[in-house]
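The chains shown are only part of the set, and none of them has been moved.
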Amino acid sequence: MFAECLNNVRAKSPLVHNITNYVTVNDVANILLACGGSPIMADAPEEAADITSICNGLNINIGTLNERTVRAMHLAGKKAADLGHPIVLDPVGAGASRYRTETAAGLVDALPLAAIRGNVSELKALALGSTATKGVDAAAADAVTEDNLEEMVCFTKEYARSAQCIVAITGAIDLVADEKICYVIRNGRAEMGRITGTGCQLSGLLTAYLAANPKAPLAAAAAAVCLMGLAGQIGWEHRQPGDGNAAYRSRIIDAVYHMTASRLEEGADYEIR
Amino acid sequence: MFAECLNNVRAKSPLVHNITNYVTVNDVANILLACGGSPIMADAPEEAADITSICNGLNINIGTLNERTVRAMHLAGKKAADLGHPIVLDPVGAGASRYRTETAAGLVDALPLAAIRGNVSELKALALGSTATKGVDAAAADAVTEDNLEEMVCFTKEYARSAQCIVAITGAIDLVADEKICYVIRNGRAEMGRITGTGCQLSGLLTAYLAANPKAPLAAAAAAVCLMGLAGQIGWEHRQPGDGNAAYRSRIIDAVYHMTASRLEEGADYEIR
């Protein structure tokens, strides 16, 4: 199944409209090219709907939101909704400021999202109104662990039900769920958290996978999450003496570039609950 | 001739004012430093003219245009025109939205450009009003090939005549022309298209080459295009196991950093038509 998802992305080369932050935008563009998709970044209200119209999916990331780009997010989102394109929301830093929390909540309310992807603190801020974030990183107290796994699986499904979309909570253990099924994914490495933007990159990948796999969105979302984590494992294997987070960042994108369907199938480490 | 162009850039270290997109801006800055130039990025209308005044050339790239930056492009452009500085336009995504097409056309009309550099879909959108782009990448149907080469050489010269500037159309085959002479360049590798921003980087290089070689603008433009393609070939030769588009991106900039005049002369692969 994941093999088919990957092959569809390579075959269809989905064009993804990204309204995303300026911190990690270059890596998002390069990982979309690496996976076989094609990126376009455009955040002016004047063209937001036009750009979405020529694309196959929309990736909204509030990492460095401002008044202008939030307007563009809504305009592009409305057009994507009209056209039936999958819309992914990455609520970066929800809980860290009222502006972020309210903007993210407003997008969840206004748009028929295909998926929301964030860390556990961001998702809790959205679902529960809690604000225990550490900026754009998850608070340690929020982590998904083997101990609270069953509870977190329920939380993820429940929020997927109420938000009416796929919910992907990523961290040491990743959870990808709709209201009925939850993929519990154990790919990835802790060192990925020392690179800025691996979450943003995953949201880009997720959009491409949803756009190219309209008939199996949950499997496509899980495939994208496994792909990112597996790329983190493969990138780590390729490390050279002296490599730190900067070199590792490139190696992960490069591992996505070389990923094959069979390697993804073999390397995906998940259970379904 | 190309050797002289490269040596002039290294000797004069032209300061280039870039009003460019936030996706690839870091790579544009680093490739300008790599070639021997010096970059400054500034897009506030409050300072656009002041910054241009201390520079030697202006690189305008509409990749993530917005109302504010478009105003800055016009203000900087007017000042650069007054000072006789070369102005390069990179009409990223022209044809992909009305806002981009009209903004690019407005800049062509308002400013005495030294050069326009884009992919073939963008140039067709500007010259013919066609809109067959694939976002910021060229549509496959538009590609310059050995079959349509003569026709595309004519198109490039013709548009150079009507726009009254050098036109550089880059892709598998690159065309760099004024109204009379067209360089047909076969440097580069297809894999460069899997990296975000190689076009943006080339527009930065082009501006530095024009700024440092005022007496031979067409040769300088062709030298910059050959340099970028040759750097793509050299970077490819340096690839290591596991390298993908992220590693390749850095290797190209590094090849520009180490380029010598003699290597550029020997490696430049072009004919004149």
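A and B are the chain letters, set down in written order, and residue numbers restart from 1 in every chain.
The rule is simple: a contact is a pair of C-beta atoms (placed from the backbone, for glycine too) under 8 Å apart; a residue touches a chain by one contact, two chains touch by 3 or more.
This is a predicted model, so every value here is computed, not measured.
Counting every copy of the one repeated chain, the full complex in this structure comes to 3, with 2 of them shown.
The working rule: only the chains that are shown with their structure count from here on.
For this pair, subunit A with subunit B, the centres built from the Cα atoms lie 33 Å apart. Taken in their complex, subunit B has these residues touching subunit A: 21-24, 26-27, 63-67, 93, 96-100, 133-137, 194-197, 241-247, 249-250.
Contact residues of subunit A toward subunit B in the complex are 15, 22, 25-27, 29-30, 33-34, 38-44, 46-47, 50-51, 54-55, 68, 234, 238, 249-251, 253-258.
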